[in-house]
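Just one protein chain is left out here, and the rest sit where they should.
Let's turn to chain A:
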Amino acid sequence: MVLSAADKSNVKAVFAKIGGQADEFGADALERMFITYPTTKTYFPHFDLGKGSAQVKGHGKKVAGALVEAVNHIDDLAGALSKLSDLHAQKLRVDPVNFKLLGQCFLVSVATRNPGLLTPEVHASLDKFLCAVGTVLTAKYR
């Protein structure tokens, strides 16, 4: 799956619009994921996953930061996410299925907070981008 020029442009536009609120989107997406897909909580036994959790907010900020970094280097996702890819392969070993679940929740976050942004074309591009990120993060698993 290849990101076209239009895809890259669409994704950059989304993140430009989200701008400084990326952290909130990240936290919102995580909160939604833990509630909608309870199995994802198994990766965070050490977290307080209650509503408003500072740990979830903090982690949402990390996730959002990584996505922003990826967008800023959208022509070389593998390079930009290489260290995170190593981390997920060697230490975190989050089952690949979960990246799709977080992706879905991120799309829902964008849809609820900025529905006008998510035209069908942008929806398609963002979905592709999130898939690509998941693919990179799991690329070194075996």
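The criterion applied here is as follows: a residue touches a chain if its C-beta (ideal position, glycine included) is under 8 Å from a C-beta of that chain, and two chains touch if they have at least 3 such contacts; residues count from 1.
Rule of thumb we're sticking to: contacts and distances are computed from a predicted model.
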{"item": "Omitted chain, identified by the protein name its UniProt record gives, among \"ER membrane protein complex subunit 2\", \"Hemoglobin subunit beta\", \"WD repeat-containing protein 34-like\" or \"CTF8 protein\"", "value": "\"Hemoglobin subunit beta\""}
{"item": "Among A:Ser4, A:Gln21, A:Thr36 or A:Asn72, the residue in touch with the chain that has been omitted", "value": "A:Thr36"}
{"item": "Hidden partner chain, touching residue among A:Ser9, A:Gln55, A:Ser82 or A:Gln104", "value": "A:Gln104"}
{"item": "Residues from chain A at the interface with the omitted partner, ascending", "value": "31-32, 35-37, 104-105, 107-108, 111-113, 115, 118, 120-121, 123-124, 127"}
